[in-house]
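Pasting in a structure now, in structure tokens, and then I'll have a few things to ask.
Only a single protein chain was left out; the remaining protein chains are all shown in position.
Which chain is which? They are A, B and C, in the order written, and residues in each are numbered from 1.
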Amino acid sequence: MDKPYKWTFWKREFNSPILLASGTAGFGLELMEQGFLEGAAAVISKATTLKPREGNPPPRIVETRFGLLNSIGLANPGVDEVLKTLLPQAADLPCPLIINVAGESVEDFPAVIERLEESPVPFGYEINVSCPNVAAGGIAFGASPEIVERIASLVKRVSSKPFSVKLTPNEGSIVESAKAAEAGGADAVTICNTFLGMKMDWRTGRAPLKRNVGGYSSPALLPLTVARVFITSEAVDIPVLASGGVNRAEDILELLACGAAMVQVGTWLMRRPDAARELREDMINLLESCSP
Amino acid sequence: MDKPYKWTFWKREFNSPILLASGTAGFGLELMEQGFLEGAAAVISKATTLKPREGNPPPRIVETRFGLLNSIGLANPGVDEVLKTLLPQAADLPCPLIINVAGESVEDFPAVIERLEESPVPFGYEINVSCPNVAAGGIAFGASPEIVERIASLVKRVSSKPFSVKLTPNEGSIVESAKAAEAGGADAVTICNTFLGMKMDWRTGRAPLKRNVGGYSSPALLPLTVARVFITSEAVDIPVLASGGVNRAEDILELLACGAAMVQVGTWLMRRPDAARELREDMINLLESCSP
Amino acid sequence: MPLSFISEAEPGRFLQLEVSQGSFPVTRRPFTISSVAGNSVDIIFEAVGRGTEILAETKEGRSLRLLGPLGCGYRLNSGKWLLIGGGLGAAGFPGLAAGIDCDQVLLGASSRGKLLTIPGARTVAITEDGSSGTKGLVTDLLGSILWDSYGGIALCGPVPMMKAVIEAIPVKARANVQISAEAMMGCGWGACEGCSVPKAGGGFLKCCSDGPVFPADSIDWERWEGIH
Partner (left out) sequence: MPLSFISEAEPGRFLQLEVSQGSFPVTRRPFTISSVAGNSVDIIFEAVGRGTEILAETKEGRSLRLLGPLGCGYRLNSGKWLLIGGGLGAAGFPGLAAGIDCDQVLLGASSRGKLLTIPGARTVAITEDGSSGTKGLVTDLLGSILWDSYGGIALCGPVPMMKAVIEAIPVKARANVQISAEAMMGCGWGACEGCSVPKAGGGFLKCCSDGPVFPADSIDWERWEGIH
């Protein structure tokens, strides 16, 4: 029954539209070990930066009533260690790996990509210009279309592989930034990273997160992603990868109906490590029950 | 027991920090009739524009799994009718009325305020540069700090009363826009209007809202408001009025702890017309249970 | 139920039920007051979605928050009345029939199980599948109606059905038709402008406070049908 369902992305055919979102699946190694990658079209890695990053002080995960705040701060071992240790192991993944790349400066992005090009493992890249948990000038690069275009074109120059630019919903115009990514040569845009959020303890006047604000994710944010995917899909010709709020098969179908090429699952994967299999199965059942 | 709890805003003392948010309380008349204004410091009116506006085609309210989309489109009878019919009735309200003002052009704002100045009824104004449900050039005025400053200074020139500028979380930088409002002479900023949201029926490929996107509100958005109120309060010296996601007394205390001067309740008021009384009572009980 | 509620529960008015104790679904759900007896109020509903499913599962004896009676009901014109209902559109007819001189009720439904009973009223039914009465649509029952003999005509059902019925009524008699409208509601009490129904001659009516009962000729039927 699965036969007719195919999603094509970056010239490859997949039997699922589900991508595992950056930061919630590591490099896919733990999930592979447990046999949990069935149903995933590809894994998107934790952000990789030029130098190793410790990440933010804990706590890094704080729950709110209806969602989750994270303040990971791009903790990662740096591109050298990724190349040496993680990518060789990731060669065994049963699905492609897309490397999420972050930077502290515009030049960091092509520098990381140049190094990653040494490995045959990555299927492509996701350029993270939108992390709410780092201090780089206070503003995510993604807020400025000019900077987005510049980063995209620098990456284009050094990359032999396709890449998506992951945008922020917190500042600037997501549509203008998406157009800028396309103009710079991006092969997709990811809509979008987490929303800036915060929790405050009114009794103590202190925020549980040391940096006060963090990235907020919640199934209740799905309509925000739906709107942003819809308006972006209308504005650009490159594929749009949807990210934010997915925890049901219906959510995936809704985002695909809005023009998404593929749909990412992040926070929900932490709740259900085999979310990709579950969601894909539910989705195919829904499609079957609808088709004549 | 209520005695010591006072909130001061625009040189007036209130026994509650709760404002009824624009668009969810009309002009307060229906609530007054039912005796439901107890606990409200002030009512903020439905948007008033220079000319009457029919508003958007129905449906205008669409529920999602965890929130509400609205596409009212600033339906209102226009400033003349507001002056003639509504403000005289509103003179009887047991609390002050703040008039929310919207416009299709920069010049509309001072034009409406000039007219409203003819009435002694308004306590102040809320300048809505952030409605997600109108087409004015596609972008809310609030996305551009320059336009925000210009509108604020034009309003300042004609207004004898204090005013707040209500900003958008959807485009631009909320902090830059708040600073611009302050520079233009605003007496407060409202953080913030609804988030752009959408629902799509994947079976039909059609969005229930005729304009596709609408304004999304939900108790699950509280952490987004908390973050934006916090970062704005740190950036400006004028009062910050919080709006978005409040449906518990704890939410109000959390926003006050983040620097909000007053806190608005919108969507929840449609569920509980006497929300102001309920929330204020719960809040005072919480405060009492904490104080030594 | 407080007595003030009962005394104000005139035919055609509605109430807003808080189906959820928690935050979601966010809004209440509107239901026509079907009838009142003693100090109790009846509503008739069908489980069609999230809110009504929660309601259907709600145990007897549980108390729910309720707002109402809300809106404007029927103008209780003197003379004989004809009531025409499609499906659950007839939910308000029991209370209405009790308050007027009801000559007859025409009911249409998809099948027998969906037909309501209007106590004490002469009822002619028609179903789409023929499981009760003749097989067909409510409009098939209109041929022999003496329209001019009615002081009041109440009409409630899906918009296309109501539109078809009105088109079958002689223009002169249309002035006596009152329809009961439905719309997605926010507040339910006139404040949010969420529940618009297209108004004849342009603009919108508020279903919750201008209605839900309207003179049929106050509605712009073309635009309204376009929405559905």
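Just so it is clear, a contact is a pair of C-beta atoms (placed from the backbone, for glycine too) under 8 Å apart; a residue touches a chain by one contact, two chains touch by 3 or more.
Everything numeric in this text was worked out from a predicted model, so none of it was measured.
Between the chain not shown and the residues A:145, A:197 or A:219, the one that touches is A:219. Contact with the omitted chain, checked across A:72, A:86 or A:276, is made by A:72. Of the candidate positions A:63, A:201 or A:234, contact with the unshown chain belongs to A:63. As for the chain not pictured, it touches subunit A at residues 23-26, 30-31, 34, 46, 54-55, 57-63, 65-68, 70, 72, 75-76, 217-220, 247, 267-271, 273.
Here is the rule we go by: only the chains that are shown with their structure count from here on.
Across the assembly, the mean Cα position most removed from that of subunit A is the one of C. Chain centres here are Cα averages; for subunit B and subunit C they lie 34 Å apart. Centre-to-centre separation between subunit A and subunit C, using Cα means, comes to 49 Å. Touching two or more other chains at once are residues 66 of subunit A. For subunit C, residues touching at least two other chains, in rising order: 23.
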